[in-house]
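Note sheet for the following structure.
Rest of the complex left out; these chains stay put.
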Amino acid sequence: TGRSQEDALHVAIVSKGFQQQFWQAVKKGADAEAEAHDVVLTFEGPPTETDIEAQITMLQNTVTRHPDGLALAALDSRAAARALQEAQAKGIPIVAFDSGVESDIPVSTVATDNAAAAREAGKHMAELVGGEGQVGVIAHDQVSLSGTDRRDGFIAGIEEFGPQIELLPTQYGEGDQAVTANIARAMVSANPELKGLFGTNEGSAIGILRGVQESGRDDLAVVGFDSGRAQVEAIRDGEMAGAVTQNPVAMGRITVQTVLAAIRDAQVEPMIDTGFLWYDADNLASDEVQEAIYL
Amino acid sequence: MSTTTTATAADQERQSARRGPSWRSRLQQMLAAGTLVLIFIAFSIASPEIFPTWGNIVTILYSTVVIGLLALGATFVITTAGIDLSVGTAMALCAVMSGLFIVNWGLPVPVGILLAILFGGLVGLVNGINVAILDLPPFIATLAMMMVAGGLALVFSGAAPIYFEAPSYMWVSTGSLIPSVPNAVLVLLVGAVIAAVLMSRTVLGRYTMAIGANREAAELAGVGVTKWLMIVYTVGGLFTGLAGVMISARLGSAQPATGMGYELDAIAAVVIGGTSLSGGRGTIVGTMIGALIISTLTNGLQILSIPQEWQDVLLGAVILVAVFIDRLRKRSGRTS
Amino acid sequence: MTLEEHDADPGHGGGADPELLLEVRGAVKKFPGVRALSQMDLDLRAGEVLALVGENGAGKSTLMKLLAGVYSPDAGTYRYLGRPLTVNGPRDAAEQGLAIIHQELNLMSTLTVAENIYLGREPAVARFLTRPTRLRAQAQELLDRLGMNLDPMAEVSTLSVAQQQMVEIAKALSYDARVLIMDEPTAALNERETESLHELIRRFITPTTGVIYISHRMEELRRIADRVQVIRDGEYVDSLPMAEATLEDVITKMVGRSVDTGTGPRDVRTGRPVILEVHGLRSEPRVKEATFDLHEGEILGLAGLMGAGRTETARALIGSLPRQAGTVSYRGRPVQFRSPAHAARLGIGYLSEDRKQLGLLLDHSVQRNMELSALSDRFQTAGFVQDRASHDAVVDQSRQLRVKTPDVAQLVKNLSGGTQQKVVIGRWLLKDCDVLIFDEPTRGIDVGAKEEIYELIDELAAAGKSIIMISSDLPEVLRMSHRIAVMSEGRITGVLGAAEADQESIMALATAETEAAVSTDVTRDERTDSIPTDDRTGEQ
């Protein structure tokens, strides 16, 4: 607690979330890296990605704790500004991750290009449904960047690669599997022409999968985002067409590396793209996919 | 508000006065049922070829199961003039426990399910002890439990979902003992019947209402209030446990992070159904109707693909109207 | 007084009589299934106290609630000070000079006495900023004027039923009323408080004011009322000057039959074993040292002034209040009743003095209320309620007690005050207890029904049940009790045998200062000859 082992470095990560698998995967990578350099690491995130004030309070409390380095996945990049200035004033190096911060304070940004990743998903969806029919999106969040970037990225992909496709109004399921499943069922029965559904994060993807299964349709193309065991298995078994995954474990690892580098005033890349990658039954076994996905 | 005793109140009761509670609650249910039918007709007109189909009705019923089970338990607690905010996260905790029992400990599915339900009862019992013995306000006692249960769900699961292998577990929710009726719907039905019997035909039901109507009076009349309050919260917990099993069976995994927010839906279902938060009167049929009103509305609005932000607005508005209709009767007799 | 010339034709005294404060003709008020008032007439003359009497459910409170603007009438003409009376709402009535003290307490328990009295009329700057000191002074001044020793700053929830009744009275008198309506103001009061209330009324009465006084305590009517009006089943029966009225014919007019009022208790067959023995019971702050015993088939009266601690003694005994000291032995075996439920399981039932707060489930039906105590041992098998059995038993009991209700599904809150009291009594009669503690059991019950309840209690005792009867109504205590224990300031200051007991001896003990310990022992010894088996012998 506090700074008990005076010698060890203290790195604090304030993330967008804590409970979702994605964030647990980030934590996993970060923990491993911290382990390797015997660094004391803390990892926190608000219960939902709408609890912006809660995140700011966490950030403030963390800064008060005065760690040696700090990484932040900001829910709202501007909201963090004041706390970030405080940190800077205290000489705490800051790294942004998962999505950028509109500020020049972070020495580096370790992130996924959510829009590009979702656009990739859109491209594959267009192919899967043969460029026609109805396609729908169930997003995990209506406001936060990760939600909107993916929604819009996917839509862009569809419009580019399947201009004939009719896009249904996007629905939002809070990334809650049961809620999303109910929405999916409703969309399926409401739209006979429905050919495919895209879920913008793990919870959304699984929810869609369940909803589609429950309504007894096996001809729908379900495309997901992120990985996680349920999704990976569904893709292996052909229940899901495929998904775009980020590389959260790497994201965590690299984030910690970058923070440590910054603490040591070493040169750090201002922009590190942890990349994303489409995976489906065909390339699932490949090393790069296996390395990227988390279970 | 159970001091509703003076003349004005009396006047309000005009209409229902001498038919007594049984009639009264029946009337209340009829009104709620009326609202449900109205909603159903409205949507059927709006989308005739999709909404009223059997397939979609099953969808609605299926989406009612979890909230419905939670609401059944909540009905007992609320009838004692209490409240249980912990049902959401406690449900998640029970799902996790079910995962631990069946997946990690490798207990046979039926045993694991039973233990998970009992674990829900245990959580309820703790709430009951806090409320009945430590005399804490139910709202705060169960709010605290909401936090504790949510945290424990993460702790016990290592903040990771637990995936069920045994298909027999999923079958509990998705299978169909009766063709084209998912088992989950049967479970809800059975749960409702049991709850209805408990509430209207057993000593438990009588004491639940008596405690809600006037705790001190019940106490002095020789009712073991402390004991019965604990039993009531335990019963509530058992339904929560069952809900935990059903949701994890539906998803094929125990999701430690879900559940938050379900408590309000459950309470809403109970109150829309005509059970009063000031206690003393509880109707299981009403609760079922209340839960159906919510899920039917949600489903219908999604079928019509109303933009999400408007869905919430409409949902809220309709709930207001539903409850207002139910209130009209009482107000009609008012003076002053 | 000039009333004689009028009451020749009371019902039809010409409209524009200057002497008439209030004039009601053909008042009608219906409730579903109940015609509370039909063709009710009433005259109130300047300078008189009019006693309004009638059985429980006769329509007294309903009539008063019409006048006070609580209910809106279904028919009838109402004149006040010679002009047609139109009231919208209770407040308006009060401001027109029609002040009422309702039968049921209507106080805000978390507010202070002063705040309750002046609620809605409190001194305030710009009608918004309150002036606590001013309010306090105002209330203090009022309470002093009325000779009530209540702390204006005391929170009402800390007051006794009796004290709360006084607050209601103070509230009513704080308006400068022409007509003061009192609906059973003394039901919760004992002799002394009743006397001081009567004193207030006498001071209130001037040639321009009048009082309508509802009570079931016949003996007090003679002391305070100038004229008595009898009503039955919502209809005017008769009205006559108190001077000319004999108790008997008033009662006969009331109940439509003659009631022979019993005298003194049925003699207990002596030598009965002690069933309950209480020694040195202490329950702070109100019970210091209660020692008494109860014999099988005995009716033990428990008398005392308000605040004497009788209620607390009973509640501490059954485990609904904490005990700091004392031993209880039941059937010769020492026991500690953990809770009323525990006591009830062992066959001891307690009927509270506060039916509204501690007795009734107001929003529930007569059946649900009456079946409650007996449910577990009479109306269930394997946890399932035998609704038929309960229904029939309740119907039976209601008939016995003459519970005035359309049917047992009626909500209790719709019953008249006295009828409600019968319901709680019925609850305990349905459960087969060996020891029954009745706290003010006849509060608000009409004379006819009172006698019936006395009969019932006598029969219970004759059947071997043991009864403790807490009552502030001395005649009642004397009428019922085989022995009378008297409490003063939390101590049993003495136990009197039926023979030696009379109003004086009781009052003496009730006001005895606390050399209690001694006096208790004294009376113990002198009691041993009045009743051979006292507790010591009882133990074997």
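Going in written order, the chains are labelled A, B and C, and every chain counts its residues from 1.
In this section, a residue touches a chain if its C-beta (ideal position, glycine included) is under 8 Å from a C-beta of that chain, and two chains touch if they have at least 3 such contacts.
Quantities reported herein were computed from a predicted structural model and do not represent experimental measurements.
One representative per chain kind is placed here, while the whole complex contains A x1, B x2, C x1.
Operating definition for what follows: only the chains that are shown with their structure count from here on.
The chain pair with more C-beta contacts between its two chains, of B-C and A-B, is B-C.
Chain A and chain C have Cα centroids lying 72 Å from one another.
Chain geometry summary: the mean Cα position of chain B and that of chain C are 43 Å apart. We define each chain's centre as the mean of its Cα atoms; on that basis chain A and chain B are separated by 34 Å.
Listed for chain C are no residues, as none touches two or more other chains.
The touching residues of chain B, when paired with chain C in their complex, are 2, 4-11, 13-23, 201-207, 209-210, 213-214, 216-227, 280-281, 335-336.
The residues of chain C lying in touch with chain B in their complex are 31-34, 65, 69-72, 88-90, 102, 104, 106, 320, 339-341, 343-345, 349-350, 352, 356-365, 367-368, 371-373, 375-376, 380, 383-385, 406-411, 413-414, 427, 431. Contact residues of chain A toward chain B in the complex are 18-21, 24, 47, 142, 168-172, 176-178, 181-183, 185-187, 189-190, 206, 210, 213-215, 228-230.
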